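For this view, one protein chain was removed and the others were kept in their places.
Now for subunit A:
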Amino acid sequence: MILLQSHSRFLLQTLLNRVQNLEKGVELDYHWVEFDDVRYHIQVSMKNSHVLLLSMSLPTPPPEAIFFGGLPFGAIEAIKAAYGVLVQILDPPRDGFNLTLKLNLSKLPPDEEHRHALLVKIASVREVVLGAPLRVILKQLASRTIAPNLDRLVAIVHRPNESFFLIPQVGKVTVVFPMRFKDSIDIVLATSFLQEFVEARRTAGLNNVPSCLWSSSPPLELKGAPGEALLANAGFVTFVIFPRHVEGKKLDRTVWSLSTFHAYVSYHVKCSEGFMHTRMRRRVESLIQALDRAKPENSKKTVQSRSFKRLSLNDARTNSKS
């Protein structure tokens, strides 16, 4: 696994399970959490088993990110565009959540393939909601329309109290991620990972991917960003997205990859730590083997399975004298 899938596995599994047993009345009340503090709650009542309430709470936005009514801008439109009649947005959302969707499973299309695609789309509600502002800007880039907010810094929340920045320009969008990690080891690993990541971009096979830069100090593009947003202990990663990266179907993938970039790095940092542990364990094992080989022979058991008397220091001395 290198990239995370955009749909939540558990949500998809639950939805598929519900759709298959639609006529069976099941009480369902389940809470769960995903990375970057996205929380879900799913509820089905016995009475209305084809109606499913899906609530979602988003990471707390930092001051610079633009939120309307607890949702990132463009989210409502994105939900409506993605799900159509299947989903109704409840206002106000359930207590403690930012968004509550009412899914009417009886309105699912009968066509198997189409239905599955739609369920996967619902399971990736996170991408739809959190990626909405990013999608709006990248769409403008794809259609090469002149955005009203040209050359202005746009902050998009991706972690609790943290955001990354977009600078829409003519013909390109610059994306800057301030990378922050809690643990000191993580910081070191992430820094070296990111440097290597930038290095890897230069290989021949990756000519067409967005160009990527890493720097330990905030890049010039971030001038005017609030000071707190410029504190990053693992440096700043900059991607430059051109229209060719957001054409057609590529848009969805780009949106998802960008909005989960931090999780991607974090996963690889954790994997590297795991990998180092594997190596450390093997090393210890080989050292123990070496130690075992160096053990004195006289502790070997005899045929009668009685061991020889081990010589104490005094015995050894008297032996050598005699």
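Here is the rule we go by: a residue touches a chain if its C-beta (ideal position, glycine included) is under 8 Å from a C-beta of that chain, and two chains touch if they have at least 3 such contacts; residues count from 1.
As a convention for this text, contacts and distances are computed from a predicted model.
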| message | Since a chain is absent, check the UniProt entry for it and pick the matching name: "Trm112p-domain-containing protein", "Splicing factor 3B subunit 5", "ER membrane protein complex subunit 2" or "Actin-related protein 3". | response | "Actin-related protein 3"
| Contact with the hidden chain (one of A:V19, A:L213, A:L230 or A:A263) | A:A263
| Residue among A:E77, A:E199 or A:E247 touching the omitted chain | A:E199
| note | Interface residues of subunit A toward the undisplayed chain are 1-2, 4, 8-10, 13, 30-37, 39, 57, 60, 62-63, 69-70, 95-96, 160-161, 182-183, 186, 189, 192-193, 195-196, 199-200, 202-203, 205, 263, 266-267, 270-279, 281-282
